[in-house]
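One chain of protein is taken out of this complex; the other chains stay put.
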Amino acid sequence: MSVLQGIGARTTAAVWHLGFATRFFVAVLLASGTSFRRIHLTLREVYFSGVLSLVIIMVSGLFVGMVLGLQGYDTLARYGSEEALGVLVALSLVRELGPVVAGLLFASRAGSAITAEIGLMKATEQLDAMDMMAVNPIARVVAPRFWGGVISMPLLAALFSAMGVLGGYIVGVVLIGTDTGSFWGQMQASVDFKRDILNGVVKSVVFGVAVSWVAVFEGYDSDATAEGVSRATTRTVVTSSLAILGLDFILTSLMFRG
Amino acid sequence: MRDLRFGYGDRDVLQGVNLVVPRGKVVAIMGGSGCGKTTLMRLIGGQLKPRGGELKVCGQSVPALDREGLYALRRRMSMLFQFGALFTDMSVFDNVAFPMREHTALSEPIVRDLVLMKLHAVGLRGAAQLLPSELSGGMARRVALARAIALDPELMMYDEPFAGLDPISLGVIGQLIRKLNDALGASSIVVTHDVHESLQIVDYIYFLSEGKVVAEGTPDEIRASTDPWVHQFVWGEADGPVPFQVAAEPYETALLGVSRA
């Protein structure tokens, strides 16, 4: 009986949570006018979530591309098709690794920071104070952070992919010595702008929305204590990482089936 | 600021409280921890909705207002939070300038002059470029006070303004509350349990216990009061009408019950 009760209680809580998150999402969208009318508020958040993630994204991209170059060369060389290295590196980065890995890094670098910041503002009554000053905290604090994340994420993903291709080039062409012409030529012949690159961009936009949404919601919903904020930060990383991987599967099956 | 009263029943925190805050006066609301003082503040500010009763600020019924009306009303009141609630990502100057920049179209030089005026009033003009993390607790409270008076409110609310301050800062804040209230011609509500400081600065005191007003009067009346509850609170006695023991089963049964088990 108590087991059933537990399941029931958890389900109710989960549905309630989801409903609250959705309502919050709508509230953020409705309160977004301020973020664009006073673009400086949003630019500040682009700085914090985007610019400050630049180094980690670029370095990770470079290394992921270099590993892809090494591993890909090793595998392709067995079938005598080293010239397809560029294709392998570019396709895996543009379609999958770019958006997904950049999304995961973004969630743990910028998402957790957003949650911690909003949670702390809540814990120290800054949000209440703002509300009492007749300033809507969702419009003034939450929405700019949300849009800052949504704007930053696709750019970071594109940078990650570009750095990855460069890393693959460094390993494949400069270090191992496959042919430059076939590296780029084969790549260009089989990477399609619409099918591969644009779909990758769509993915990164979706991930950006998901991560930013989770981050601002967890921050806003956190218990107003130090412990509550730290738990909310953890939840942001876990939830948004799972959301990225789940959404990636759904998007991939919609985009690349057949 | 005339009639301000309500009854309220959410988890029976407040069970029919009646109080009036006249214009130009400083009124203290006192009571033990957890007696609903902060709830009262949030009701006045419209952050919570009462379950019943009437609550009027400047002649407007707060619970009946929609969001816009509430925001319009909130521009005329202001609240000082327990620990200041300064925006940690802005300098002291920007904190005080925040309400002006949000709500007025004043040009930046005027904002600058006004901010320095407000900071000067609390004696912190020299700290304008510091960040809140670089301030002491008392200074942060004073900056928050400067921010609270930025738009010359008609109603000031102070949530535990004396909590966690050393005696000197405490005296400074107390004097500031009194002086600013008189200078602005505003009304002030001070929620506190620091009896001695508030007795010196306020005009009228309400004592709140278990969701009800149990005593009220001017500071002189309170000091002279023979009401046992007020006496216990003012003189800080451990036992009295407010029992030392939290309501529980009789001591004997608890002990015997445990030893038997």
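To keep things simple, chains are lettered A and B as they appear, and every chain counts its residues starting from 1.
In this section, contacts are C-beta pairs under 8 Å (C-beta built on N, C-alpha and C of every residue); 3 or more make two chains touch, one makes a residue touch a chain.
Going forward, contacts and distances are computed from a predicted model.
Colleague: Assuming one chain is omitted from the figure, identify its UniProt name from "Polyamine ABC trasnporter, periplasmic polyamine-binding protein", "Molybdopterin synthase catalytic subunit", "Outer membrane lipid asymmetry maintenance protein MlaD" or "ABC transporter permease".
Modeller: Answer from the record: the omitted chain is "Outer membrane lipid asymmetry maintenance protein MlaD".
Colleague: From the touch rule at the top of the page, work out which displayed chains the omitted chain touches.
Modeller: Looking at the entire complex, the absent chain's contacts are A.
Colleague: One chain is left out of this view; which of A:V150, A:M187 or A:L247 touches it in the full complex?
Modeller: A:M187
Colleague: Which of these touches the unseen chain: A:V28, A:A90, A:V206 or A:A243?
Modeller: A:A90
Colleague: Of the residues A:L97, A:L155 or A:V214, I need the one that contacts the missing chain.
Modeller: A:L155
Colleague: Which residue numbers on chain A touch the omitted chain?
Modeller: Where chain A meets the chain not shown: residues 40, 43-44, 46-47, 50-51, 54, 81, 90, 94, 152, 154-156, 158-159, 161-163, 165, 184, 187-193, 195-197, 201.
Quick note on the criterion: only the chains that are shown with their structure count from here on.
Colleague: Which stretch or stretches of chain A touch chain B in the complex?
Modeller: It comes out as residues 117, 120-121, 124-126, 128-136, 140.
Colleague: Using the touch definition up top, name the residues of chain B that touch chain A in the complex.
Modeller: Within the complex, chain B contacts chain A at residues 45, 47, 70-72, 74-75, 77-79, 81-83, 85-89, 98-99, 102-103.
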